[in-house]
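Complex shown without one protein chain; remaining protein chains in place.
Chain naming follows the written order as A and B, and within any one chain the residues start at number 1.
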Amino acid sequence: MNKVQHSTAIYWSAALAVAILAVLPWLSVPYLLVWIFLLAVYLTLAVSYDIVGGYMGYMNLGHSVFFGLGAYTTAILLNEGVHPVLAFGSGVVVAACFGALVSLPIFRLRGAYFSLATFGLISLMGILANNLRNLTGGSGGISTPPGDHGTAAYYLSVVTAIATVFISRQLARSKFGLALFSIREDEEAARAFGTPTTMYKCLALVVSSVPASLIGGIYVWNVTYISPPAVFGLEIALSPIVMAMLGGTGTIAGPVIGVFFLTLVQEFLWTKMPYLHLTMYGIIMVLVGLFMPGGLVRTRLFRAIRERLGIGEKAGYQRGN
Amino acid sequence: MPDDVIQLLVGGLLLGGIYGLAAFGLSISFGVLNVLNLAHGEFLMLGSLAAYCAFVGLGVNPFLGAVLIIPVFVLIGMGFYHVLLRPISDKPPHQLPVASILVTLGASLAIEDLTAFFWERPITGIAYSLPPLNIGGVVVSSLRLLILLFICALAVVLQIYLKKTFTGKAIRAITQCRDGAKVVGVPIASVSAITFGLAAALAACAGVFYVTLFTVTPVIGIPLTVKYLCVVVLGGMGSLVGSVVGGLILGLAEAMTAYYLGADWSPCAAFILLISILIIRPSGLFGSNG
Partner (left out) sequence: MAIILECQNISKAFGGIAALTNINLRVEEGRILGIIGPNGAGKTTLFNVISGALRPTRGKVLFQGREISGLGPDRVCRLGISRTYQLARPFASLTALENVLVGVCFGRNSPPPRNRRVDLAMAELEFVGLAAKADQPAENLTLVEKKHLEIARALGTDPKVILLDEVVSGLTPSETAGIIDTIKAIQRRGITVMMIEHILRVVMELCDSVLVLHFGTQIAHDRPAEVVKDPQVIEAYLGRGERDSVGCRG
């Protein structure tokens, strides 16, 4: 098959997958729906993380702060009787404003300093969530009005995930993406050639906050209960980032592949060994860091597969644009 | 001065000294390796653990423990360097940050989790006490004073080491100009290993003192590393004086926050300080560039 036929084959497969996803709720497989929901959450977080972490090169280990902010804002508003859509939207606004505000001081740090500081931001939020008991319910967490939102949440999350991948792809092929890449490659030179780096760093952070906070709102609406460790904890903070790095940071397909790969591995390992999950995570991280920090998509094996199938676009400015 | 303010000051200074010691270790390891070790807090935690075991199992007092721990952790640190950090040091510059964060954070998680697995209960501190002193009518814990003195002595020894010995000078040379140091023949890899061992030992020492005052759980590592970052940013990278002063500021800030707002809020102090310094003076109080 030549390349054109390959591409159409891929598009048909994608269409088929979407069709299957659409009708799944009617097939009475609730476990699968929950599983796909979680997958969608991780996918949204990983891809939105990579906008700042991979395209721009600032590894924002505190990305899940937006998730938590979206979740808590939505939860608080839902309890006040606000309509879910409005609650989600407010969560996004709060997270975006937070991102814009914090970008001013935090982007004065670079490299590992930046990562550590943003990581510390999560602990800070966790403490706030614990201490502001009247607002957030404290360490006991917060419950939202019960209701069976399983199916609606499923659709919303899948749509959000797909939309996030789409946004990421469009970004990578546009002038915006070019700005981010130039900042990653050489921030000083980027400025010397006109890139308004301060503005783009802030914008990138805000853009990345939107899908994360949205999926946070959808998450709490679905599971009807969150607590500080659930949304500001280590697991939700690091999993999407490790997935993005494992798959290949700075690429369009990387985070997607990383999410699928690691979720499957998790399913397999977690059931065999109920303990030491974080240790296994840590070991995976060390191994990836030592042997393939570029991620799966940059390994020779993967490149060979890509050649054969004739797919895979590089994250870069598209001539057609 | 009222009694509790003095206690507050001493407590704050002490905490600050502990932070400063460990933060300085982080600072020199970064200066020499160009990698920020996110697992640094784990050495403190392990140091606390070791001190506890030595105290409970063998009746070793903390000060002796601190001295004994130094060589042990120098070796551990060097091992850590050779296994995890040396392999990534030749990665190309655009892969190095990702690789270093993955490796050090991964190590941190694994260490924490494994420790938590084998050690279920939190270490509620070493019950080592000395009779309190009476200075000018104020009762001060002599244990705390002694620790403070010990830390000061350690800082002086460190300063001498860095200024007078060959290795110390090599460390400073690499920190200031890596390429220049290479050109004059400084053996980068072995100096890096020793530096890292030293950094680990300093953190472990800090841990010994930490556990005489506070409860230690396996998960304190990462929040502590964030605090060290705050100290380093406050005081400026690479400066011993800066780390000490930064540590003292943070220690006092935390003690005051705990006193006036409650212990729940004291971890916030580090972060508020960090953000403030970043806005006001990004290069730190003693640093030369951000």
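Heads up, the rule we're going with is that a residue touches a chain if its C-beta (ideal position, glycine included) is under 8 Å from a C-beta of that chain, and two chains touch if they have at least 3 such contacts.
Just so it is clear, the model here is predicted, and its values are computed rather than measured.
Residue A:Arg191 is the one among A:His149, A:Arg169 or A:Arg191 that touches the chain not shown.
If you put the missing chain back, the residues of chain A touching it would be 175, 178-179, 181-182, 185-186, 188-197, 316-317, 319, 321.
Keep this in mind: only the chains that are shown with their structure count from here on.
Inter-chain centre distance (chain A to chain B, centres taken as mean C-alpha positions): 33 Å. Listed in rising order, the residues of chain A touching chain B in the complex are 57, 59, 61, 104-106, 108-113, 115-117, 119-121, 123-124, 127-128, 130-131, 184-185, 234, 238, 242, 245, 249, 275-279, 281-290, 293-294.
Every residue of chain B that touches chain A in the complex is listed here, in rising order: 35-36, 38, 84, 87-88, 91, 94-95, 97-103, 105-114, 117, 222-223, 225-226, 229-230, 233, 264-265, 267-268, 270-271, 274-275, 278-279, 282, 290.
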